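Structure, as structure tokens:
A protein chain is absent from this complex, but the other protein chains hold their places.
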Amino acid sequence: MSSITALALLPVLGALLVALVPSENSLRIKQLALGITTAVAALAIFIATQFVTSNTDFQFTETHEWIPAFGINYSVGIDGLSLVLILMSVLLVPIVVLACWNESEGGRWSAKVFYILILILETMMIGVFIATDVFLFYVIFEAMLIPVYFLIGGYGSGERAAAAVKFLIYSLFGGLLMLASIIGIYVTSRQYLGAPTFDITALTELHKFISPTTQNLLFLGFFIAFAIKAPLWPLHTWLPDAAKAGTPGTSVLLLGVLDKVGTFGMIRFCISLFPDASKTFTPVIIVLAVISILYGAFLAIGARDLKRLIAYTSISHFGFIIMGIFAMTSQAQSGAILYMFNHGFSTAALFIVGGWMIARRRSSTIADFGGLQRVTPVMAWMFFIAGLSSLALPGLSSFVSEFLVLVGTYTRYPVAAVIATFGIVLAALYILIPVQKALHGPTTPGNEELPDLNLREKIAIAPVVAVIIALGIYPAPVLNIINPIAAHIVESAGFTDPAPTEIAGK
Amino acid sequence: MATSTSIVYLIALPLFGAAALLLGGRRTNKWGHLLATSMSAGSFVVGLYQLSLMLDRATEDRAITQKLFTWISVGDFNVDASLLLDQLSICFVLLISGVGTLIHIYSISYMAEDPDRRRFFAYLNLFIAAMLLLVLGDSYLNLYVGWEGVGLASYLLIGFWNKKPAYATASKKAFVMNRVGDMGLSLAIMIAFATLGTTTFAGVSEHAHHASEAAMTAIGIMLLIAAVGKSAQFPLQAWLGDAMAGPTPVSALIHAATMVTAGVYLIVRSNFVFDAAPTAQLLVVIVGAITLLLGAFIGTAKDDIKKALAASTMSQIGYMILGAGLGPAGYAFAIMHLLTHGFFKAGMFLGAGSVMHGMNDEVDMRKFGGLRKFMPITFVTFGLGYLAILGVPPFAGFYSKDLIIETAFDSGGLQGPLLGTITLIGAAITAFYMTRVMILTFTSKARWDEDTHPHESPILMWLPMVILAIGSVSTGYLFTRGDSLENWLSPVFGEHGGHSKEHLIPPLVVSALALLSVSIGVSIAIIKYQRNEIDRIAPANVSIFTRLARRDFGQDAINETLFMRPGQVLTDVLVKSDDKVIDGAVRGIGRMAIGSGAVLRKSQSGFARSYAAFILIGAILMIAGIWVVTQ
Partner (left out) sequence: MNPYNYLYLAGLLFTIGAIGVVVRRNAIVIFMCVELMLNAANLAFVTFSRINGTLDGQVTAFFTMVVAACEVVVGLAIIVAIYRSRRSASVDDASLLKR
């Protein structure tokens, strides 16, 4: 058994262990969940140290036959792209468990079910990134919806059932289109590659044989599914509802990890399998991405609810990521992948701290807060730093990725980059408006007695802030993993970085 | 270029101070201000040490670099975290850390009563570190980090008393307007990378002369936008007046002496870009000329002493930008005016702070008057700064401002006399409004509120003022003696350095003209204010021009109608359409499914025979269909 299979199985084994603890003993359950998720994170870091960054092939591979008649295998492996996303996911889960210690209480079911769902979800999060078989990926991609559905519907607030159903149906719709494309892959691979296969590496040959129309259709099936997941304008409306209804911890995993499966899929499947179709659709996608950037920002500015605001900022950030992915320069591609990683942490910080604020105030309306800087200085600072990271202040991690995306996009699509740059002004607005309303000004009634962060909360948020600052100053550790694979993606899609226009030939 | 290992301490010391105070929390309340002050002073000492080392080296070896680590490296995009200390940056290093340290000392006393003094000092140290990074970065991207860092520090300090909603809004306004400028800077970096493949000053400088003019013009205009935002130049000037919400030492340090002059630094540092882009250069000149008049006019109508000084800052930076826009002839003089202005304006702001300290934090000059007797040191130091800004010989401003006026006259063609006249008019108005400030505050009859007891400030406050006053007296002479600053800086400006010695009007005549303008301005102010009684409340029956100037020529109204209102409308429309149109479509699909279910449900009558009939009809239809198809 390869070590990444072990990594993927560890959380679900932990879930079995949690199931053995009586539901009344919720403290023991939480401790156990924290222990398991921390162990998973430790194992993932160990695997990362064994990873050879210069190699762009899949590593730690493992293959077993699953449904030989259709050429379906259980095959897994990781490259730089999946490694950074796995690292981000497994680091976020224990932080979420620790930060959102009490949100499992008061749900429809017991705390035990909550943590079992979280652990199952973690297995799937790892599984979806390590799968190198398209069918295996599809199965996990769809199965991931189940724990999230129950987490939102069972433990959320407000119109949680409606939001959960909306999320489920939106995602299933995308999944259906993807299934059609997967059947298409089966048919075409049987026709052109000799035998049906779902192996990613083997399928990269497929585009040489199939007609442009077929390729475009197969591409669209995947792309729409991922664009819903990511989410890209105008397929985004499930996100604010789901993020608002879910518990803060669920929202962190939803926006931080699950949505990344969308952008991950765009790189792994859309671009790698259908490079010609990607080229065809790039102009449209870039336009949609730029719209997402500005649209998300404007909606965040207009948002009155803290959780919806954070969700809209994410739509804007996903616009940057998708623009970077399809700009097809090594800077933009590296920037987009790094952005996925950084966005996980900066959104986690926003949601976690925002969640604490909401839990204390028992309201998520921004106008209900006021003057928190004087009442709860540490919490206010954490929110402020998370906000600065979201507006991509230089020196914090998001800046590096956002700037790489912009500079990389500019070399190929200057107009898109210039318009997207307006996003940085809007970002200042959508962060500073809630900062002013919630943290500054006089302390408004109802906020005088709010308690500041306790030790557990400080321990939970510290690593997030540390990552945000450390990677802003020294992004090399993550960039070193990303750069080779990003360059490889751009190169194998048939692109080279544009040379400087004014000194060409010199 | 030689490398060094000690430049980083310039930044590291204040950065450590900021981190220690912010992370240490209340534990550091007792000694935090001392730590912060010593860190800033330490930075100044390191700066002096570097200067002495630099003086020991030959002219061509004076610039040194220090590579800290590789910051971002992707494909051809390689940016090192690397520092560059040359003749230009050392001037700024000494100004920032020197004036910065004086203001730290001043603040110990000024902020003594504030429960959050530690936080204030942490922000000040953060600012010093960011500002030093701004002037020490060896590439546009490193500069950008400092550029936004000072923006953050400025935001935190303007909103230091953000309990008051207006102050919180002022800080937000400053940050957002600065971000508009930052957008220009990031676009400049993108263009530079896309066209020249580099973002370092050295790299851009190397390729600047053989790149196309269009590319350099684009970079130049973007850099100008950045400078305009940071330096509160037209049309992004509106934030500076509101920024006076911050504590007065902040106004002295950030919004007079250092941060707002970063735009001038950026333009002068990018001299190679502007030399290759005449159109961008012309725009720089236009912006400078407009702002110097605009700021001066606004200054004439303000009753708030800090806002009057802020308008003056805007106007004086207009002079610097104008100087920088005049090309190789003006770079050194822009920097010289920047340095002298750093002394006299910081001194005057501290003087204003000292006045406020003695007057229960009153800022309305109409409620001052006659303070000369009660605050002699403040009066003398402020007065020396006043003489310096007016350009009275032999005070500092005389040298630096005259040189800019001279260069403006010499800039050739029709432009020369026009710009020269504008700078002279600016000088006259400056004289008018500064005299007005002096009269209203110090020499006219007392118009205090009843419970005020004006008194001189403690030594920790007046000592920095005295030192800055000495600077305002002496620096002009020191910088011009044997063209010392000009020669010192000339290697930075490459082979273009040095200005032509042919003059349109002889320098002596220019000086005479400038002095004449100044005396006209002073006389009008004396006639208008010294002779007449001054109302405690600003008179309402004033000319339309005064009313306009009081409202900053409607800059807020313009911004509101042009950007904020449409932006709000757009936001509202988008918020509504997101709910109604996009999500409406999604919900519509859901409702359609439910609705069609409701219709079809009616066929489920429960009567077994109707089901049977349906089956029969269906079967017949199918058979008929097959029959038709197969026929």
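As written, the chain order gives the labels A and B, with residue 1 at the start of each chain.
Keep in mind that, in the parts below, a contact is a pair of C-beta atoms (placed from the backbone, for glycine too) under 8 Å apart; a residue touches a chain by one contact, two chains touch by 3 or more.
Here the structure is a predicted model, which is why all the values come from computation and not from measurement.
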>> For the chain that was dropped from the view, give me its touching partners among the shown chains.
In response: B
> Of the residues listed, B:414, B:594 or B:608, which one is in contact with the missing chain?
Replying inline: B:608
>> To test your reading of the contact rule: which positions on chain B touch the chain that is missing from view?
In response: 604-609, 612-613, 616
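To be clear about the criterion, only the chains that are shown with their structure count from here on.
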> If you average the Cα atoms of chain A and of chain B to get two centres, how far apart are those centres in Å?
Replying inline: 37
>> Please output the residues of chain B touching chain A within their complex, sorted ascending.
In response: 69-77, 81, 141, 144-145, 147-149, 152, 155, 159, 162-165, 168-169, 172, 175-176, 179-180, 182-183, 186-187, 189-191, 193-198, 207, 210-212, 215, 567, 570-572, 574-575, 578, 582-583, 586, 590
> Where on chain A is chain B touching in the complex?
Replying inline: 166, 169-170, 234, 236-238, 295, 298-299, 301-303, 329-331, 334-335, 371, 373-374, 388, 393-395, 400, 403-404, 406-408, 410-411, 414, 417-418, 421-422, 424-425, 427-429, 432-433, 435-436, 440-442, 473-476, 479, 483, 486-487, 497-503, 506
